[in-house]
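One structure is given here, and the rest of the page talks about it.
Note that this is a trimmed complex: some chains were dropped, and none of the rest were shifted.
Labels run A and B following the written order; every chain starts at residue 1.
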Amino acid sequence: MDKKGYYGQWGGAFIPEVLYETFRELKTAFETAKGNPDFWAEYLALMSSYSCRPTPLTYAENLTAHFGGARIYIKREDLNHTGAHKANNVMGQGLLVKRMGKKRVIAETGAGQHGVATATMAAKFGFDCTIYMGEEDVVRQRPNVFWMEKLGATVVPVTSGSRTLKDAINEAFRDWVTSMDDTHYVMGTVCGPHPFPEMVAWFQSIIGQEARKQILSAHGKLPARVFACVGGGSNAMGIFQGFLEDAEVELIGVEAGGHGIETGQHAARLAGQDGSAGVAQGYKTMFLQDSDGQMRDTHSVAAGLDYVGVSPILTDLWEKKRVRFAAATDQEVMAALELTMTKEGIIPALESTHGFVQAFKEAPEMNRDEALIINMSGRGDKDIFTIANAFDDPSWKEFIIKKGREYAAD
Amino acid sequence: MQLTEYLRKQKAQKDILLMTHLVLGYPSFAVNREVIKQMVDNGVDLIEMQIPFSEPMADGPMILKANQDSLENGTKVRDCLDFAAEITASHQIPFLFMTYYNILFKYGVEKFFKKAVEINIKGFIVPDLPPEEGEEFLALAKKYDLAPIMIYAPTSTEERMAELAKHANGFIYCVARRGVTGKKTDFDQDFGDYMARCRRSTELPLAVGFGISDKEDVDLLTGQADIAVIGTKTIRLIDEKGPEAVGPFIASLR
């Protein structure tokens, strides 16, 4: 029996029988593509002409001076087309869908970044597109919903469960078990049943491949530490893969601390003690669940980190102590965001900012001749409503109130 | 094995058997109790009791909502087990557990089997556990002589059915169509071919579920399948007309 897709004791493919054939085809298509150098070449060509790869590695001179420790470098996934690393995975899967000859794609989305990326890919490749998005996220990330629709996608707000990412994933699967003949499910992160974690990690590995080359030429040696936020884990796996073999490079995943681990309102599955082993959404990993195995509600200011599960690959690396995990609270995130904006003129997405928080905590205690890399998975523009909210910006509120009245008037 | 034998015996006396489904704790255990009584009194041959799960990936809106509401009512796995013990003690027909793997996994798979035996459960239907992931589960099923119900889908190839059949026991649950529970199915030519494939692949009785909602459906299955599975329909019935509507409905099916 095919027991592929395990990372230590984590992963697998816990799928309904009706999808068995679909996954078999998908695995074959993926393995063929992965084995074929032309495919990766085609992928690179696409990403360098349609998106802006290689994305730069920016030396954050002012932040470095501010903390007076390690040299801080930022990997700029925000400069991807659609503004986040999600494009890497989506465009790769798009090429795969073309090869499989399917005509429709579906996807779940949390922050909306994966949804926008998928809608974009669908427009570019001429696929029909349906995006499932938790109702709560539809509200939190309205601008992304608007763009998805303008890009020609149908956005379905998911009202079941906690109305966030996990529920969107369930809904996407419900669509897929009906439509698998002509439809591909574009999983947005390194989670879900095999081969998704391996596939998404492979496409995202482009981040780490670039970052490794870039830091060596910019800093002359490997970084001492690499930080990335962890929702499902795709941007983290993306950059970590560039350094996995280098024992001297410490890898740090930063989860959503929400209102604080102690409050229980967070999404820290590996940092802290709240996560436990489980099987859901088609794979085995550490979940935030109760003693019966019912998934718990999670909280984060960053919709994209607000998820009960985490990549089985990361769980394995965590168990093997190769990746260290930490959590950043909403409050710490807003502070780090403000500092990064005013010091460097860079606006990281709220998700990405979690990585900045931990890097800022550790930079001062590191040596000046050491370097650290923060993976800036996306840009913060999409978060304007959330950020303006969090900063309680009066002129913004006034503006929205005025606009609202205008609209209400007609 | 006991479940299979029981089904064969029943089938000897009836053209087709009926398996019904319900979600434990929805709308309440009291209603479950009443509904089960009506089902049994009206000649249902076996019942699958679904232990609610927060992520019922393979279920449609109706059963999804039932799972959620039950959990919001505070239903715990322990409650389901206690209730099952009471039910199996007070009714003669076999009862199965239907649930998602995480429920067993968190409880402890072997512990769960022991408990199942203790409360006289005859088998498990776990839609998100293909045999590839079920080694421990399947071994324990043998060890404790409980039926691990395998699932066929219209998308299953003959090879796949053969593979599944190897691990099957009790009966095979044939999903009538693509998609999730709760939508109508039309039993067309393709369906006939599908059932023929199923039949060729195994000696075990065949249960057919997904979208079976009235006598007409059941009649159509008669001859092709051994067991007709009534799922969503009874839940909708209870929501709309209350538990007392279940008895007459079941009676009307055969």
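Methods note: contacts are C-beta pairs under 8 Å (C-beta built on N, C-alpha and C of every residue); 3 or more make two chains touch, one makes a residue touch a chain.
Owing to the predicted nature of the structure, the values given are computational and were not obtained by experimental measurement.
One representative per chain kind is drawn in place, while the complete complex holds these chains as A x2, B x2.
The working rule: only the chains that are shown with their structure count from here on.
Between the Cα centres of chain A and chain B there is a gap of 38 Å. If you check the complex, the residues on chain A that touch chain B are 1-3, 12-22, 160-161, 166, 170, 173-174, 177-180, 276-282, 289, 291-295. Of all residues in chain B, only 53-58, 60-61, 64-65, 68, 71, 76-77, 100-103, 105-107, 127-133, 135, 151-157, 160, 164, 175, 178-180 touch chain A in the complex they form.
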